[in-house]
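Read through the structure below, which is laid out as structure tokens, and then see the notes.
A single protein chain has been omitted; all remaining protein chains appear in their positions.
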């Protein structure tokens, strides 16, 4: 039952790395929304492998087919099923993983939970699963843009020890997409590229941080006390492969601030109070306050590395693993559309939930 | 609908700071579990205000009454309803907040969402709501201890710039409870006490970090792909008042590590593979791997401070707020049982979900 | 987890016949709805025991206390908790049931499921649990009346072999409440009273049918394909104690009709098509069509009868049961507010769900 996300804008993903394909069912998308496969493909192409020298060489077109829920160019209110076939499946390339647990991968834990394991390319734990999230996120993006003008944009703000300098108020999609690293600070992007290339040559890998902003979010989204907006964002982000942490607004930096430094003063705005700073990250008490949402997601260095590693096999005997197959030495550039997708899905759900609250006249 | 947490071990909290009381309904607790009000009170007393000079002086006994679901000393499988009356309610003390939005509080956002606001002591956004979580967490604690020997323990690991030195493998509840700060490093605890006292005297407040460990967690808990164990933990923690961030295992520190440094090597253990390090924090691919769960939660400095602050009133006019009422200058000591509660609730839910997976013979 | 009903207008009931009380938490009621305890009491008084000579003599005031979610006379959007204390509990009166399974009651099945049983007055399976449903239904009634003018009215249409003649288009609450049987056909009501009295004197009991109409339901409520409006109504009705069947519109009578006889012709109405007959019962394809909802619920004769019955004890030995305690010889009159409550809760949920669908401009 863990493959469903959201309550009103609800998605269910399915599929493994080397099975019949990958897909998603979106249930709850409002009717009459213009939607074509091109909307999905635009985001899928950003997630696609083989985009540049710093990502995996696995080459898949990942063409999305909308199987249901769209008629004459608009959504009908019925579930939207999306299918992406697996085209570059080389199961043979993974035979050597049949009997071994890769360190810091999900091989052992899937076996512990299910007593069986699809060892081809990680099976369900493969990052190919995120195709479904990105396709569904593209539907959410179209809904939020059309209905509310909400925009979600993420970028790589840090790789290993390389920091970037990005203005979250003004950064644009074009700036993010200008470099394969998806870091919109050109100097940092160059250094990141160099570092990622070096890591790959050394059989090593790097982690980093994706920062995400959501603009034009109206005040009032979020459902206390458990379904706070930041709580659902945190769940979405920690459900992404390789993510290890989440913080919002001041985040972990709040720890070393005092209340006087941290509180966001209110001043009169055009249609209500606005804050002169945004250490809250756009949420107060679990509900959006009209300021930009601003949060970070930490990703660990890719677990798949080509250097030999000590591990155990499925008979609990020590062995040495030498990874083959294709992988990203740094997941960050391709994590950007994943972070956006989970943010879009969370916002679409809460935006619809808001519609079910604001139903009585003032 | 946001007041429910969990799917099989499902809790619903209700109540405001100054209404008829605070409560929780636990639906899905297995039958035949020994349970008394003393089990609940033990944890509620740790959350209770007025425990020491560094917490709020609001004095409430917060005595829990079990209204249903327990018969002859054991749970019956029916919903367990718990009620705590509000005894120290002074609504008059909050009259001055009727028409003003406190900075970095939920006053404005609740009004934006609901168009109405219970301004008495924060209403639903008051930390008194967490009484329901703690009471339910105590039920989960009893279940996990009895059925699986799982132990959850949290402590204050940092306040402002004061770090502590604590061994997460060996730290005990007694050590945590030995000091009102709930920091089990005595030197750090003394410095924290001094800093918190100073902040209060200055009309200011401090933030910090709570670290939490869960021991004896069997491998196999967690439900990919969205209900990963760390995703549900993240949601639980970010649903706590004043929390701004969550990370697990290496967390944000993973960012500056390489794959070779970060991967947890497997070696043969008694009944399967074990890791020689725990940068994974006890989860791989969203499922527990048998190692201790280890995570951190960042809390901001308390928003309520006694220094004057600029803000706006409900007519969108600038005003100056001088907080009265009683508050904690640092929420960290009382946040410890809250963090434990959300961890216990998450684990109880996933432990039951595991029972619905492991149903066919090998 | 079975104690929750609804998705957006979501209720959770708790409580046993002889525990600390009975209650309900309503999560998802829109804010700014005028609500007082009198709204709840009006419906609770209709459910209350001891209303007349044909219902149980157990006498309880069943006064409802709203503990949360209402401030200054209106709902706040936070969960509404309602508590009714058990005041007439005589646990001693049920001692003789500790070791015996009453035929066609839930004693044995609760023991089979939970391995433990609260034998005091049926415990959780007692019809007192429905207090929570009725209290929540009263909130839903207030919402539907205020926001949409929807009206729900049920009555006893049959007891044993006594049929009534009632015009579902015009029958009023006053007519239903004019007689303790809640049958608005005076001749039938007199015959029913006589039959129920006779059954009680003979140590026997009677079943019957409750018919329910919902008026002013807008077209468009219902969520294909599983959450059809009639499917959720059916679930609600079959969740009531002693119910054995549900049908809508033509219902079981449709079986012996042909398509030509059964189809509801459309004719132009003021603002769209209307049907000239209502064999659909107000739903087509799972969605309301603007006609009145019209459905029936079958109730079995009360399982508790004072005549001796053969049964077995908890040691699986044969024994004879002679019921004591107080009970209704016919549940129908008191089932009327229960049927209304489940219809109100279903409609409130679907009305809110509709708000999350109709969000884009035409």
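As written, the chains take the letters A, B and C, and residue 1 is the first residue of each chain.
The rule we apply is simple: contacts are C-beta pairs under 8 Å (C-beta built on N, C-alpha and C of every residue); 3 or more make two chains touch, one makes a residue touch a chain.
Quantities reported herein were computed from a predicted structural model and do not represent experimental measurements.
By the touch rule given at the top, the unshown chain touches A, B, C in the complete complex. The chain that is not drawn here is touched, among residues C:25, C:140 or C:248, by C:248.
Residues 1-4, 7-8, 10, 12-16, 19-23, 25, 27-28, 31-32, 65-69, 71, 74-81, 83, 110, 113-118, 120, 123-124 are the ones on subunit A that touch the missing chain. Although one chain is not shown, part of subunit B still touches it, namely residues 7-8, 28, 30-33, 77-78, 146-147, 224, 352-353, 355-360, 362. Along subunit C, the points of touch with the absent chain fall at residues 1-5, 7, 13, 101, 103-106, 108-110, 112-115, 124-125, 129, 158, 160-161, 199, 203-209, 219-228, 230-239, 241, 244-252, 254-269, 272-273, 275, 279-281, 283-290, 298-305, 307, 309-312, 316-318, 353-354, 357-358, 362.
In this section, only the chains that are shown with their structure count from here on.
Mean C-alpha position of subunit B lies 38 Å from that of subunit C. Per-chain CA centroids place subunit A at a distance of 26 Å from subunit B. For subunit A, the set of residues touching two or more other chains reads 7, 224, 353, 357-358, 362.
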